[in-house]
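The complex appears here minus one protein chain, its other protein chains still in place.
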Amino acid sequence: MSNDKSSPKFLQHHFHDVNQQYETAKLGMWAFILTEVLTFGGLFVAYVVFRSWYPEMFVGANLLLDVNKGLLNTIVLITSSLTMALAIWAIQKKNKKLSLIMLVATFIFAFIFLVIKYLEYSHKFEVGQLPGEYYSYMGPEIAHINNPHIFFSIYFIMTGLHGLHVAIGMGLIAWLIYSTAKGNLNSDYYTPMEMVGIFWHLVDLIWIYLFPLFYLI
Amino acid sequence: MGDNQKQNYLTHPKGLMSWLLTLDHKRIGLMYLVSGVIFFLIGGLIALGMRLELAAPGNDFISNETYNNMYTLHGAIMIFLFIIPAIPGALGNILLPLMLGAKDVAFPRLNLASFYLYSLGAVFAVYTIISGGVDTGWTFYTPYSTQSTSNVIPMTIGVFIIGFSSILTGLNFIATVHKMRIPGLTWYKLPLFVWALYGTSLVQITATPVIAITMVLLMLERFLGIGIFDPALGGDPVLYQHFFWFYSHPAVYIMILPAFGIISEIIPVHSRKKIWGYKFIAYSTLSIAFIGFLVWGHHMFTSGQSVFSQIVFSFITYFVGIPTGVKIFSWILTMYKGQVSFTPPMLYALSFLFLFTIGGLTGIFLGAVALDIHLHDSYFVVAHFHYVMQGGTIVAFLGGLHHWWPKSFGKMYNHTIANICAVGVFLGFNGTFFPQFLLGLRGMPRRYATYDSQFVELHSYSSFWSGILGLSIFFAFINLVWSLRKSNTDDPGTNPWGAMTLEWTHTTSPPHPHNFEKDPILEHGPYDYDKVIVEPTYKK
Partner (left out) sequence: MSEHHITPLRTYLIIAGILFFLTGLTVFVAKFDFGSFNIIVAMAVATFKATLVALFFMHLLWDDKKNLTLFVMSLMFLGIFITITLLDTGFRGGINPEITKPINERAAFYESLPLTDTHGNPVDSHDDQHHDEGKDHY
């Protein structure tokens, strides 16, 4: 069966045809997305529970977050989602050059996201808005609030885990750039690009929730 | 027949690297089997040590601190390194593609990665053992776990990593069941073991991420004092328990659903009768998988959660027993008017029916809030979960090993010794754990190294029979391994039990490296004993 000379190189031996392989990969990827939703979900539970107990902590402490940076990050991520989708569109249309440009653009936007995050984090480190027992900021906005360290703990864990996923995404996109440039990914076989695309859109999706939850309300 | 002389997955390809880098699901399954059994035996030895200490009151040779380490390690090793991974990882990996007519699982490289993640997690667990242990109980409740000086972090890292192994296995199986079946193999023609693995996999991918994030939060609480679980920092220790049990209750269904699947395979084959209530069993698997996510608070009845949630959890807990009851009745009805042969797999299956029923029913006792207030953290709970986990899962696992051993290795073991060990397991198990129900009702708390003199008699019975249980399990494994010797010429053939699922009817024993010479064509259903005659290839 796998000796058939007409089956493409990328067809693995235990699959009958490329379509079965492609559909199976997609199904597996969505099962993985399910696990990611539940991993972040645990943190959302912690957010919801503590918000229900200490609403004033969340409303007060989020005044300390820079809405402009958060908004910029949201725009950056949505744009990167667009460029990621366009990278796939381009490769489907046999336009390798455009696909590479879009992938590089996505990579750059991801990097910008992390830079903005770094600026935010370093400011917080400076003024002492740190998670847990390292917390020391007692500025006028929140001096009257009990336990602001919990807000910042949840903030750092959630945005930190999200940022880690952005970084992992950057690594995956870099790999895609390499594979596409080498010609391993093309209009016949672009499954890895779609898989990374789904992952990247999930990263965007999670930030769509994190932004209002921490910065706006 | 000479099946053993042809190429099979054990002999081909050759060399250590061909095993370490294998993508063959059967080899990966075998590696899970060996590792799992090793950890089972380690966990079992720890238990026997505990039972030895408990044979008499007072701290005879184990201090309280050491005892705390022992029950923690026993629990963590048994649950995370054996019961959760073993049936899906070992039997599931070997059998799932065979039962579907597929050449491999959907993602073979991911499968190997799962095994190596399991091994890496196991390394952390072993490190924890040899570097002083951990004394929080396998449940790692805060705030003790955030403050204990024992090795909480390596153990939680180990659990975290093994969790990913479990997730990837589940993900692989879901994709395999959906996408890798041969034409004509519709859902209602699947072996029930496949339904069981499918239900288990859904639970694995949905629940396990939550234990992963819980372990991360626990580690961060230890390192940074984030304060969400520690009351001194404004947090809530009960919240930790919600996080922990949201996974750990569905985890018990990860442990038992594959065992149900094994029983669903053994009983029709060894009764030579069509399974009764195929759809009942299939749908009850999915019901259990779903309802299992709604009941976690029944582990927390004395924790201080709101009374309102106690009522909700208790109410829903009663529902989760119903689909299980449906299965028990279906299996009994399958045997009715069948030609039951008392082979080792069948003896284990019969043991399962008895032991799991007791375990399941005592779970219903514990589901009543008022009763649980008295019984929580007592030996009643210990007896209950050992009846379901050991009397249930492990007995089913042993049955499955005995059932599929001739297929996996092309060798038959000694039935007489196997039967004696099966009876020994049954008697030893009941002798060990039934007294523990009585101990619990009379007030003996769990996780105590010593006790009042009023409990001596029951504890001494329990310890004595634990020795019988341990010896029986040990010799059952020896008997199985002994069958692998070169001089064993007892050839079981391709279908020693006369079964009807694809792994029996269309593969050699042991199977070919690529499973099938050519794609199998489905000729009949998995349990069509009423329509087709399939002769067993082994006559004792």
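Going in written order, the chains are labelled A and B, and every chain counts its residues from 1.
Note that in this section a residue touches a chain if its C-beta (ideal position, glycine included) is under 8 Å from a C-beta of that chain, and two chains touch if they have at least 3 such contacts.
Note that the structure is predicted; figures quoted are calculated from it, not measured.
Residue in contact with the omitted chain (choice from A:I75, A:I168 or A:A181): A:I75. Across B:L16, B:I130, B:V307 or B:I533, the single residue that touches the chain missing here is B:V307. Across B:T22, B:N172 or B:T206, the residue that sits in touch with the chain not pictured is B:T206.
Interface residues of subunit A with the unshown chain, by the touch rule above, are 18-19, 22-23, 26-27, 30-31, 33-35, 37-38, 41-42, 44-45, 48-49, 52-53, 67, 71, 74-75, 78-79, 81-82, 84-86, 89, 92-93, 126-129, 133, 135-141, 143, 146-147, 149, 187-190, 194, 197-198, 201-202, 204-205, 208-209, 211-213, 216-217. Summarising the interface, subunit B meets the missing chain with residues 178, 206, 210, 227, 231-236, 238-239, 242, 246, 293-294, 296-297, 304-309, 312-313.
Please note the rule applied: only the chains that are shown with their structure count from here on.
Mean C-alpha positions place subunit A and subunit B at a centre distance of 35 Å.
Interface residues of subunit A facing subunit B in the complex, by the touch rule stated above, are 1, 12-14, 20, 23-24, 27-28, 31-32, 34-36, 38-43, 45-46, 49-50, 131-134, 146-147, 149-150, 153-154, 157. Listing the residues of subunit B that touch subunit A in their complex gives 97, 102-108, 110, 167, 170-172, 174-175, 178-180, 205-210, 212-214, 216-217, 220-221, 224-228, 233-236, 239, 242-243, 514, 518-519.
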